[in-house]
Structure formats: structure tokens, C-alpha cells
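The complex is shown incomplete by one protein chain, all other protein chains being positioned as in the whole.
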Amino acid sequence: MRVDKGLITGNQFMFSIICFIQSSSLLTSFLTSVTLQDSWLIVIFGAIFFIPVIFIYREIMLLFPDKNLIQILDEVYGPILGKVFGIIYIWFFLSLTSLNVLDLGDFTKLTIMHETPSVVLMIMCVLVASIAVRHGIGLVTKYSTFFSVTVSCLLIISVLLLLNQIKLENFLPILSLPFKKYVQGTHLITTIPFGELLVFLMIHPSVKLNRKQATKYLFWGFGLGTVSILVVLCQNIAVLGNMLDMFALPTLVTLRLINLGEALSRMEVLFSVILIMLLFFKISVLYYVSVLAVSQMFNTNQLRYLSLAAGALIVCYALTLYPSPVEHAESAKNITPFVWTPIEFLIPLLTLILGKFKKRKQLKEA
Amino acid sequence: MSMRLFKKTAALGILISILAGFSGCWDSKEIDTIQIVTGVGLDKAENDEYVDISIQIAKTSPSAPGTKDSNGNGDSKIILESSKQTILEGVAELNLNNSRSPIFHHNQVLLISADLAKEGITEYLDAFMRDREARLEVLVVIVDGEAKEMLQADFEQEKVSGIFLRRTIRLLSNVTPEYSVRMIDLASRLRDESISPVATLVRLEDNDDKKNLLVEGMAVFDSEGKMIGNIDADEMRGYVWAMGKVEQGRVAVECEYGRAAFQIISMDCKRNVKLNEKGQVNVSFDVDATLNIGELRGFENLTPSELISHLIEETEGEIEDTIKGTFQSMQDLGADIYGVGLDLKRHHPKQWDKLKDRWEDYFSEAELELDVNVRIPGTGQIKKSLEMEDGENES
Amino acid sequence: MVLLFLRFLFRKLRFFGSSCLSHKPEGEYHEKQSDECKIKTRLQKSLDSIKDSLGNSCDVKTHTFKFGPEKRFSGAIVFIDGLVSSSTITESILRPIVSWQPIYKLGFSEDELADLVSGELLCAGEVTKVSLLSELTLGCLSGDTAILLDGCPFGLVVSTKGWEKRNVTEPQAETVVRGPREGFTENLRTNTALVRRKLKSENLRVENLIVGRNTQTDICIMYLDGIADPKVIETVKYRISGLDVDSILESGYIEEYIEDAPFSPFATVGYTEKPDVVAARLLEGRVGIVVDGTPIVLTVPMLFIENFQTTEDYYTRPLYASLVRILRFIGYLITVFLPAIYIALINFHQELIPTTLLFTIANAREGTPFPALLEMMIMIFAFEILREAGIRLPRPVGQAISIVGALVMGDAAVSAGLVGAPILITVAITSVAGFLVPAQNDSASLLRLIMMLLASFAGWYGVSMGFLAVLLYIGSLDSFGTSYFDGFAWSTNLQDSIVRMPLWSMVRRPKDIARNNLVRRRFFIPPLRPHSHDDNDDSEREG
Partner (left out) sequence: MLVLLLVFALIALIDFGPLVRKKSRRGMIGFLTLFTPALILAILLRNKSEVPSLLQAVDNFFKALGFSY
């Protein structure tokens, strides 16, 4: 039973993928603290390692064109096991949203509003996001083009403004870190920014995609998103050099260093607001997906009336996640990749294999 | 549908009003309740765990904007002082007994007195890096004397000496970015043991009542942040030329024919560092500079072609001596301000690990190969100076 | 105390909610329904009943006459003086009937008399035979003449409309530098004729509806068959004909009754006074609603972008038109967000202001008593009052009031130290920028207040959250099935939203308005050169 009848065009789907990946370029501090000046290499490795996973997602999308993830799980694993996996995924979506809301709260507190308690910032953001979620997928992804184009222009402007402070020799020495760091870096980048594309398995039913379109939109979205992460990372490395792992938010510090005379300096408030809007887009997509998953689990189509309750749960859950931002960064670096790997790679792979097997069986019977 | 929309918006409105009412505005600081800090000075207090903090605040005089203070006392700045162990306590104390809270966003410059710098500045920088309000592009300046005095000094161009300092140093940095040492540059050099930090050194000189500022050179620090010496104005030029990226400046040459002064159009220095077979560090600078003849005195009986070739030799010699001189004095101090170690680390990380712990000694025995080539394209507006012979001129 | 207030508010909401939901008709809803009675054969009796149903008002004129061979038959005409043109009555009705000299033997009864008179005698364009008294009175009231014949159960209604009409002039509100200057008038027929003159296509449909019990206003729905979306036409007709209201005096009534988002500050029904705008919108697949008695014509469905489009964008060169359109977008953003940004800057993020400017602002605000928010609100209300006063007063006086008032008041406030100079400049820029997008002036002043409150509460973050909330709210509205604002999504609509692409490249109509007939013209890069003389040069610019 289709929970949300909203239909979006292929372009909106692609641009929301781009926005989704771009918004995680804001919080690359966990990556740069692991692999200092080779982070840009890690992004390329991560992208290459992630391409097979995108194939898995695409196959699942084409195998079940009008079923979202929860329905797929029910159909492939049967009612009991399907429900268990469904609950795992709902917990995954909820904690992803809460993590991002927590990041937003910390980021805003660090950049703009130093004394305001981050709870108020979170509540305001979730409140506005609930407006989008109440009106379904159409509204959530409607402004994806607008956001991604604005942020791309912002990136280009900030690179131009920082041109005089970019020192290319900050990229040296290349590949001088122990191999273990590179493995950790790649694993980190494939799970945190890229792995979250799994949520689009919940959104694909409202985009009528054939095989060619699915490939085009998925790969173009993923490609452009990775390119923009690469640009942000190279800018941070080039400007900060060896100070990269000292700052909690390298992107913010790079923006603070723009100083072209009296007027064109101290402008990071301007830039950080636009980055916050991008993070808002990611939060509203994740928030929508969690509400969709919950209402799909109870297969009720009263999606609108669950949004505020889910919002309250997300904010409260976000407050209980980690006692302090330092702990949050610490565990995000070391443990979370392992926690997300099964959810983002192993279970979808298993689902695909079982799904193909079931489909072939059905074809034989019919 | 419309009825639900009305109830929803009304409810959301109430929610927001509850939120707003109950919360109040944390961050809101009305503009007339703040003081704009334009300069911070750190001095050595009597007993040595304390540090004197003095803050320069631009007084927004209630007189109508635009009219200069006629009475000439020109005290458009207030100096607040306090003396505490840590900077935060000092600022908190300043905050207490005064009607407005200082904001550090517009702080232009951080002055540290030389004798405080001798004991080490790393721990003082930490407070400025961590505070969200402080900017990272604040200039760090070492004052040969009292920092507080510098803040109180009153210069003609700019009433507020913080801004005056920033503008003078900004002018200097047109010559080369090396002159203006920002907080982040100093911190990155402090943190990286392969390069030793430098900071601009300034002295306040007051002839009769007029005070003016003399940029004396650079203060050199070791990796723990203690000031171990300084280089004067001439040696500073040697350092700056060796770092490359020079866009302005002048070179004066004295020789038997007369005196000549040149303007530097551009000067670039390529550096590479390698270990020669004896395990000794070999540093090679090759500098190529384009100079314009600014002024010629003497050189009577020389044809322009001879003049040009002669001047090229002279300038190459002059540049070589200055760079060698500075390099030698740095080797005596054992402070690698050129970043020779940094280049080694970047290009040959493995060899750098071997030399890392005793880098000062390796640096002080390093031998320098220098090759300078100068090009003099133009001679300004006049082709020949007045006394020169008229000969065929192919410049 | 808060709880008390909240309970009172919710009781009010529930009352207001229930009354609106259940559509229970209240008492006064039923007026005196005139009883449907047929026309009586006795002439005098039906004349009297018409008279008293019209209440013997002084402008109802009746005239009885005798006609036919030996003046055997008698008849009467009823009309309302002032609505009819007396010359047409005498010429096309009285003269032929009275001077009727039948030459052959009359062998017919009284009731065929009505057919005979209407068929042979009357030389008027529109004659309808009616059998009910109420139709007769309705005809009289709308400027026609009612003819009653003694002994005949049928009456005749002849259209003799001829009241004073305003001729076609240039509309005051939408002045234009280049392009047609004619505007609609109050008369329905003239308006439909003006649009007909623009769109000489046979599939331009004009359908008539009558709404409003007391006003009986004629409403014409105009659309281009095949281009307009049938679903939209059907919704418009359903919503208008379903209106059971007592009066429609202006198209604004219709707009409120049929719009999709009644409580929103954003109008989701477009209105204009110029026929070329209506024609352009009909060509794009919209439906026009012409209301009798008002020059304002509604066009449905409306997009948010239409507020930023003016007719001149399509008549001037595309490059300049795009620049002006971007300017309008920036103008709208300024008028909504500038005061809020100013408050956020000086209260929360002083580091964004360059140092020297910060000193001047601090100097200017040294003595002013009010906090920034209150000061800004005072000034904005003052400017709103001045603007409204400027509009209401007659043209020359109004202009003087608003400019002089603004200058004098601003200057006095600054010198008195009540208000800082920077705030005055901000408010002046805001109110002037508001005129760039006149259609959205009402929503801008409302949003401005909300943004100011958010700015004083949470600074730049609050403003950005407010901006997102407004963006999402606009995105959630829809007007007659099409989404009100498509958020500059990557589609062919981008050709005419932020920038106006050249006409020859705008091949498709707006995607979600003209659903079934998208292609509008063939793509070709002008100029079209005839093939004959350009064989030699290499341009093979194929159409």
C-alpha cells in the first residue's frame, strides 16, 4: 500500500542526491583528523570503492520499482524477519537524523550563536523541517536544485576569495601515513557520507525510473556530490596545511581566514548560514524517511500526523546520544563505520541476492 | 482542508511564541552595550606567573560623527588594564567593573612585549585561538619595550593605534606576505618543529612629543615558543628575499663608479634541499630577480651597455651577500626560519625522520649553494643619466 | 494567566471552526423568495404584479399602447429609465408595432400574438420569449425592455442596454512604457470584446455564469479550448457556480471565495487590468474570469513567479528584461529581509560589519533610547502610514505627502536622537524596494514583521530558519491543481522564471499549467532569410 502518493521528477531525485552528499562536506573534520593532508586521496578511493555499492542500490531499485525499503524487507525476508530488519532500519534512520540534528546544533553553536543552548537551535530546525515533511516528498525535495546550485556557487566564490592563501605544497608529503590510517579513512568515507545514500531506497518508489534513467541519475548525483566534497577538502588542506587536525571545524576556519581588506573579511557568518541550510535539507530528507519508514511499518498512510511526534522523538534522542561533541567525534571516527557497515552494505547485498532468487522462482512458476 | 491549515498555523504560532517568550535572547548584545576592542597588549608583570593584559578600546565619542575632536587631546581610545595568571581571568576582570562588555571580533593586533616573549608565548596564544570571538588573522607583533605604551601611543594618521599598526603592517605586506605574521601562521610554525617561527618586531620611538613607529625587523623563536633572538632590518631583507614571492622593495649598490638604487619588480627563489653523501644537509637557493634602475649617481664615463652589465654583477653580489649574511646568522642561532626542514619533510619524509630530533645542529652545519641571476629590463623614464656619454644604447 | 488565555483562544477556535465546517445555514440566510408565477393574460394584472415586485420605484417606467388593425390589441412595455437607451426603444420596438398595418386577414388567437410580434414586427437583435414574471423583472433590471401583450400568456424581453459606459482608458495601477495601454472597463461586454480582439482564434470560449442573489452579476469564463487544462476549467466552473452568496460586487469577492489557500498572505489567483496580459496568460493555458462591473480580470491558476513578471519583460529585449527581473527578486528579498538582517547584524554578529562602519553605527546609536527592534518597528510603521496616506489622497497631494513626510519625519527623528541614521536609511531602502514588486506588497509587510521578530530572537540563524519556513510554505501552496512555486527546479519552466530567455527559444508552455498541449512554437534562430538570394553565403540557417 503506497504510503505517500507524491511524485517527483528524475532531476529532483538527482539534485537531492547531490545536496545530500554535499551537506556532509560540511563535517569533514572527522576525516581530516584521521588522514591529514591525504584526505582528498581518501575521497577518491572511497568513491571508487563505493561504485559497486551503488550498483547494489540500483539493482534493488529496479528489482522492486514501486516498493520502498520496508516493503522490500517484508517481501524478501518474510513477515517476522522482515519486521526485525525493518525495526533495525527505522532505528538507523532515526539515529542518523538525530546525529545530523546534533551536528547542526553544535555547528551553529560554534559558528553563530555562542550562548544559545543548542536545544533551541535544534527545535527550531526540526520545527521548520516538519513543515516540509507534512507535505510529503514533493516539498522535501522541491528545493534541492536551489540549494545545490547556491552551495556550489558559494564553494566557487570561497575558493576564489582564498586564492591568495592557497599554498599547494601543503599537499605534500603524499602517502606518508601508516597504511592502517588509509583503510580507516576509506572505510569512514564510504560509510558516513556515501553510505547514507541508502535512504534513497525509501524514496525511489516516488520516482518512476527505468534502468537507463536510474543509472544516469544515481551516478551523476553521486559524481557531482563527490566532486564538491573534493573541492571543499582540497580547499581546507591547501589553506590550513598542518593546522588541519587542530580545529573542530576546518571548513569554518578556512572561511574565517578570508581577508581581502576591511569589507571582505570576517564573512564566515554569511557562508555558514548557507551551509546550515544545506544541512537542513539533509535533515529534512532523513526526517521524512524516518517518518515514512515508521508509517510504512504500521502501514498507515496518515504520514502527516506522525511528523511532529517523530520530530519530538528525534530532538530528545539527539540530546541523549553523546554526552559531549568530543566524544561524538571520537566514536564517529572509530566505531560508527563498523556499526553502519552491516546496515549499509551487507543487508542490502543479502536482500538483493534473495530478491533476485525469489523473482526467478516466481518467473518459473508463472 | 483550510480549517486544519488554520488550526495548524495557529498552533505553530503559539508554539513559537512559547519558545520565544520562555527563551529570551541569549546572544543579543545591543550595540551600545559593547566595547569594540581594537588592540590587545601583553606585558611581563612583576611576579612572573602574572601577566599584564591591556586592552585598547575605540571610544565611540558621542560627538556628532565626522567632526574631529577639536580640543586635540584626541583620546578616542580607552586603555583598560588588569593583571592575572591567565588571559581569561584578566578579561573577566575587565568585564566586571565596567558598563559595557568588550567584544574581540574587531581586534586588530596582539602586542607582546619582548621580555615576555623571551619566556615563551605558546601558552598565551592558546587563549586567543580557542575563543570563538578572536579572529585567526589577528597580527602578532613583538614590541621592543612596553606593549601598553604602544597601545597608548597616539599617531596622526589613525587615532586608534591598533588600526594604525594594522595598516602599516598591511602596507609592508605588499612587499611580501612574509612580513605580516598572522596568528595562524605563527601557530602553524610553532606546531611544526621543522620550521621555527618569526614575528614582526616593532619599537616605539618618541622624538619630542611626536611618537612614531619603527619596524625593527623580525623576532625569531625556537620550537618551544621562546624568543631566542632577532634579525634587524637589513638581515630581514635577506630572509624575505630567500623566501621568494617578493613584489616590491629596493636594492642599493655602492661601487667604485658611483651609487645605484634599484626597485625590485619581482624576485623569486626556488629552493631544494637534499642530503649529500656525507649526510650533510645541502640547501640550494636559486634566486632570479628583475630590477628596475631607480636612481644612478656617478657612473660618468660608461656606455649604457657596460653600465647594465656592470650593474647586474654588482646587484647579484649585493643580493648574495645579504642572503648569505642572514643565513649565516640564523645558523649561529640554530633557528631554521627558512623552512628548510619543512621542505625536507615534504619531499623526503623518510630522511626527515632520521634528522628530526637533532635538526638544529644539522641546520647549523648545512652548506648553502646560492646562485642569483638578475635581469634589468627598464631604466625608468630617461634612457641615460645626465653625465653619461652618448653611446649606442641597446637596453 | 496563560492557560486562561489559551483556553479562551481554543474555545474561540472551536466555535469558529465548527461554524465554518458544518455549513449549517443560519437564520437570516433565507430571504424573501419571490413566488414563481406565470404571466397572466390580463395585461393590467400582470403589469401591476411587475410594478409591485419592483416596488413602484420611481425609475421603473411603463407605457401602454394599442396596435394592430383598428387598434384592436393592446400591449405595454416596462423598462428602467437610465439603463436603457430610449432611442433604441422607440426605433426598434414602438415604431414598428404601432405603425403595423396588416394587409391580410388576421386569423389567429391572442397567444400567437407574441410570436407574430417578435417574429415579424420587432427589428431588435436579441428577443427572447418568456413565460415567467420573474424573468421579466430580471430582464428589466439588467437593462432590457419587457413587452406584455393583452390576452397573451407570453412576454417578450428585448435587449436595449444603453447605460453610460466609461470608455477604454489606460489603467492607473499598471502603467507601462512599451506595449498596449488599453485597460479593461466596468462593462463586461467591452472586456470580453477587448480580449476577443487580441485572440482572434475560434477555440476561444466565453461561457457565462450568473452569481449572487441580489446582484445577479454576470461572470464570463474565458479559455482557449485545447490549451487550457480541462480539469482546471471544470474546477473553476464548479467553484463559481457553487457559490450561494448574496452579492458579487468586485472580482475580489470571487477571488476570496474560490482561492485554494484562504488564510495565506500570498494571492493564489492572479489579477490584472490589461487585456494583453489576459491574452498572454490564456495562451499559456490559464483560465480567465471576467466579472461584470469591474475592470479587474482574474486569471487562474497563478504561479508565484507571476508576481515578478510584467508585460514589459516580453516586449523589451531579453537581456535587459532578465536583469530587471533579477532586480525584482533582489528587491523582494530586500524588502522582506533587510530590516531583519540589520537587526541581526548589530545585535548578534557585530564581526560582519567592517570596523570603521561599526564605529559610525555605534556613534549613531549612542544616544538612542529604544532597542534596535523597537526602533525599527516604529520607523517601519511610520513609513507604512505614509505610504497608505500617499495612496488614499488624490494624486498630486498624495505624492507630496509621502515624499515630504518621509524626509521631514526622518530628519526630525534623527536630530531629536530618537532614531539612529543607519536605521532610517535601512527603512527607506526597504520601503522603496517594496515598490519593485507591487503585487506582493501586502505579503511583504507581514513577512517583514515576522522576520524582524525572528531576527531579534535568534539573530542570523533565526532569519535563515524563517527564510526556509517561508520557502517551504510557498512551496506547499497550490493554485487549482498546479504547485504555486516549483522552487526553480531543473525544468523547462526555468526559461521564464529568474531570467527571461529569448522568445524564439521558449518553445514550451509552463509545464504544469498546459498539461496536454505543451509545444507552443517552432524553434528557430531569427532572422529567417528567404532562400533565394543567400545561396552564396554559407549560412544554412534551417528553420
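Letters A, B and C mark the chains as written, and numbering starts fresh at 1 in each.
Here is the rule we use: a contact is a pair of C-beta atoms (placed from the backbone, for glycine too) under 8 Å apart; a residue touches a chain by one contact, two chains touch by 3 or more.
Keep in mind it's a predicted model, so treat the numbers as computed, not measured.
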| item | value |
| --- | --- |
| Hidden-chain contact residue, picked from the options A:Phe171, A:Phe219 or A:Tyr317 | A:Tyr317 |
| Residue of A:Gln37, A:Asn68 or A:Ser95 in touch with the missing chain, whole complex considered | A:Ser95 |
| Residues belonging to subunit A that touch the chain removed from view | 91, 95, 99, 180, 184, 294-295, 297-300, 302, 304-310, 312-313, 315-317, 319-322, 331, 333-336, 338-339 |
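One rule holds in what follows: only the chains that are shown with their structure count from here on.
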| item | value |
| --- | --- |
| Shortest contact path, subunit B to subunit C, counted in steps | 1 |
| Central chain (distance from its CA mean to the mean of all protein CA atoms) | A |
| Farthest chain relative to subunit C (centres taken as mean CA coordinates) | B |
| Centre-of-Cα separation between subunit C and subunit A, whole angstrom | 46 |
| Centroid distance [mean C-alpha coordinates] between subunit B and subunit A, Å | 41 |
| Per-residue overlap in subunit C, given as positions that touch at least 2 other chains | 348, 351, 355, 458-459 |
| Residue numbers of subunit B (touch at least two other chains) | 23, 27, 105, 133, 135 |
| Residue ranges of subunit C in contact with subunit A within the complex | 348-349, 351-352, 354-356, 458-462, 464-465, 467-469, 471-473, 475-476, 483, 486-491 |
| Subunit A residues within the subunit B interface of the complex | 110, 113-117, 120, 123-124, 127, 164, 169, 172-173, 176, 240-243, 246, 253, 256-257, 259, 265-266 |
| Complex contact set, residues of subunit A against subunit C | 9, 11-12, 15, 108, 112-113, 116, 120-121, 124-125, 128, 131-132, 134-135, 138-139, 142-146, 149, 262-263, 265-267, 269-270, 273, 276-277, 280 |
